[in-house]
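All protein chains but one are shown at their positions in the complex.
Up next, chain A:
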Amino acid sequence: MAVEAPARPPKAPVPRRSGLRHRLAERGVDRVLFLLVPAVLVVGLLFVYPMLYGVGLSLQPKDGGGPLGNYTGFFRDSYERSTVWKTLRLAVPAALINVGASVPIAYRLRGRFRGRRLLTAALVLPVTLGTVLVADGLLRYLGPKGWFNRVLLDTGLADEPVRLIYNYWGVLFSLIITGFPFAFLLVLAYMSGIDPTLERAAATLGAGPWQRMRRIVLPLLAPGLATTFVLTFVLAFSVFPSATLVGEPAGETRVMAIAAYQAAFEKYDYSMASTIAVLMGVFELLVISVALLLRGRLYTGPATGGKGS
């Protein structure tokens, strides 16, 4: 159109204007973009601004010591530093267990059968319960006088009550109970995306159930498992209520979220609290990048074996 324009001087302005609009539209710039405005505003006001504000706050230590004073302070103080390890020690196993336990159950439930809906609903129920209710239940069930310990004592499997609450184990159980439904639903969705005829084809080629699982289902499921791990890990990493309620918030389950809370609302050091929050994000991103890097090495195409898919 630009080439044509000089040949017809009187009409030049019209094609040029529509030409610009045309070129913009080709790059996806048109009036439909205005639909993005509300979302951009919400994200900007409720996420980007507070986050940048928090990062800025973390660089202005209350006690001075330069912009990075809080960060060096956090790592120099062994009590604070240990929260990183305590959090990872809870979040990574919890995410791995949730993903690992979801695989066989989702594998069994992937087909159609009577009662599938009911069973799925039962497995997903804990999502609706909330952490506090789960924590309360755990305290009663796993406590020294709870069913679990009574069974152990009565059957003679243990001489004295096993301590499973107000410590690491209580928090881990709580994370598994609340995190499993998410992991299960995701894995079930990924599992259902695998074409069932692939397994049947593998069977006619001589592969038994275990071989089919290992050579066909798991490789096709692996990228989905990595994604599921990342999501459940993030959920578990920011654990706060259960670490307080069924854990030992002053000792072995003093996770980063508790440290941040104490800095903000017990020491009124918002700058330090922001620093810990920023560090939480950094460590989460580290673990997530590792998981996604591994995922990138896997086959991530469609999990169907046919034409046109």
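Simple rule for what comes next: contacts are C-beta pairs under 8 Å (C-beta built on N, C-alpha and C of every residue); 3 or more make two chains touch, one makes a residue touch a chain; residues count from 1.
Keep in mind that, in the parts below, contacts and distances are computed from a predicted model.
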Options "ABC transporter ATP-binding protein", "YwgA family protein", "NADPH-dependent 2,4-dienoyl-CoA reductase, sulfur reductase" or "ATP phosphoribosyltransferase": UniProt name of the undisplayed chain: "ABC transporter ATP-binding protein"
Residue among A:R23, A:R163 or A:R215 that touches the chain left out of view: A:R215
Touching residue (missing chain; options A:Q60, A:T197 or A:S289): A:T197
For chain A, residues in touch with the removed chain: 195, 197-198, 200-208, 211, 215-216, 219-220, 299, 301-309
